[in-house]
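With one protein chain removed, the remaining protein chains of the complex are shown where they sit.
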Amino acid sequence: MIKINELEKKYGRKKVIDKISLEIPKGKITSIIGPNGAGKSTLLGMISRTIERNGGSVLIDEVDVKDWENNELAKHLGILKQSDSVNVRITIEDLVGFGRYPYSEGRLTEEDRKIIDRSIGYMDLESIRLAYLDELSGGQRQRAYIASILAQDTEYILLDEPLNNLDMKYASEFLKILRQLVDDLKKTIVIVIHDINFAACYSDFIVLLKEGKLAKMGTVREIMDARVLEDIYDMPFNVLEVDGKLICAYY
Amino acid sequence: MRLKLSLMGIVSLAAVIFLLSWQVNIEILGYVLSKRSIKVLAILLSAWSIGSATLVFQTITGNRILSPSILGLDSIYILFQLLAVMLIGRFSPLATNPYVNYIVTTILMCLFSSLLYQRVFSKKKSIFSVVLIGVVMGTFFSSITGMLQMIMDPDAYTMALDRLFASFNDVEEDLLLLSSIIVSLVVVQFYRNHHLLDVIALGKNYAVNLGIEYDKEVKKLLVMIFLLISVSTALVGPITFLGFFAVNITKTYLKTHKHRILIWGTVFMATITLLISQILVEHVFGFGLPISILISIFGGTYFIALLLRESAA
Partner (left out) sequence: MNLAIKDINKRSLIKLTLILAAAILSLVSLSIGAEEIIWSEAFTEGTFSRTLLFKSRIPRTISLLISGFGMSIIGLIFQQISRNKFVSPTTAGSVSGAQLGIAISLVFFSKVSTLQMMLFGFVSSLAVTGIFMYILRRLKFKEVVYVPLLGLMLGSVISSITSFLAYKYNFLQVLYGWFYGSFSLAISGRYELLYLIIPTLFVSFFYAKAFTIAGLGENFSTNLGLNYRIVVNIGLVLISAVSGAIVIVVGNIPFLGLVVPNIVSLYGGDNLEKNISIVGLTGMIFILCCDLICRRIIYPYELPIALVVGVIGCGLFLMLIFRKEAGSYET
């Protein structure tokens, strides 16, 4: 379980994250949504130790991220951020292979290779596994990074806007894979996402942020309520039920 | 603003007078004065050309750090000097007559660099690629020069060497008049175009939007920059960081973006810097230190400080 307590982040005087406390349950998909500048990515960054915090604590399995051995944490928690600019010439296969780095720093074992192959297969990259990253389209590159996170095989997977650059087909397929990972393998996934309907259709819980504060956290049914959303986004919403899923219409 | 500008003018004038009159021996006044005024004129010329060229160059590149002296023009100059002596022979007018030599090498340098950059520009490269290519070309040419030096006839080499390491103390006085004309013409041309420069400083998209034929204008300006740098290199050799230093100090001091004022400010500031350095070299450091090294240390320290400060923000 990820336990966040009074977490704070300031840039200069500006509080980007203002005393947020919440618990992210195990074995579920939790989406973080909110308007631009709400601090979604910063929150995710602090959970994953890639951004320094200014106060509060983040406990992962009861141990603070700061007290985790770096390498050990990498076996429990993986994060994919909005991609760093890439002009590096390494192959997809190598990139995915790096996901196994926390386990076998030097040589890849037979077991590692199996996991790498499986992750490449998951993201439908088999035919281009020897292509270089700088020759790929944005969507292919994003899938390669996702495959690398999958190969890392961590219990907690944090994803920062992973749908960027993916077209609708790959976006929904990817979310289905996430669903499988949670349902079959009991992974815990936290995902920062822009599209509120994707969040509603595929996640169990939704965290709503506004201006660095926690506005509301709850199940999809609790959050997908026109009044709640209108309050956060300052615009009219209309929530419909389609095939048993809640979809909101806004324009 | 006007006050600050005139203050800069007065300081440079004072420095000129100091250099001319310090410890003058009255008995040979005429001789000393004519000697010294040549030196001062040379300093003024290079200050004007390097200062204004750097200002315009930074405006085109939209960058406060770069200066045209890293384009490798000085190595082209040296290469031409060697080639002239080697290929055409050391008794030809090209090697013996400073006028002919000066005009031919200046024209060749301009032609060559324009051709080079024309090619580069026509491929629509980013300005930084152009500059980097210039820098690499510089290394390339100086390698070739080095090779030529090793394999050429020692007598011819001595001959060429004379022209390679010039300083303000031994300027070809015949060339001063010609250089003065070129430099003042170009600087006035810059001044007349100050509105254009103001717009170009805003960036390509903006300038094009305002109906300026950006590529054509930039090419014209570049040729003028090459001309100025060629002149000052031919006259006194390369002085890195002078332009950088002058432009940045001026911009900080005058706090304006108007080229109408910046041009004169930069020119004055370059003059002051160069004159003070010359005074330091002559009267403080007594060991024949070349002025370019002194300025590199000054300007360079400022350069690093500026980088660190900007990156810390």
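In this document, chain identifiers A and B correspond to the written order of the chains, with residue numbering beginning at 1 in each.
The criterion applied here is as follows: a contact is a pair of C-beta atoms (placed from the backbone, for glycine too) under 8 Å apart; a residue touches a chain by one contact, two chains touch by 3 or more.
Just so it is clear, the structure is predicted and the values come from calculations on it, not from any experiment.
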item: Option from A:101, A:233 or A:250 whose C-beta touches the chain left out; value: A:101
item: Hidden-chain contact residue, picked from the options B:10, B:65 or B:111; value: B:65
item: Sole residue of A:8, A:23, A:61 or A:117 that reaches the chain not shown, by the stated touch rule; value: A:117
item: Residues from chain A at the interface with the omitted partner, ascending; value: 48-50, 69-75, 78-81, 84, 86-91, 93-95, 98-99, 101-102, 105-106, 113, 117, 129-130, 132, 149, 152
item: Absent-chain interface as seen on chain B, which is shown; value: 63, 65-66, 70, 123-126, 128-129, 131-133, 135-137, 139-140, 142-144, 146-147, 150-151, 240-241, 285, 287-290, 292-294, 296-297, 300-301, 303-304, 307-308, 311-312
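In this section, only the chains that are shown with their structure count from here on.
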item: Distance between chain centroids, defined by C-alpha means - chain A, chain B (Å); value: 55
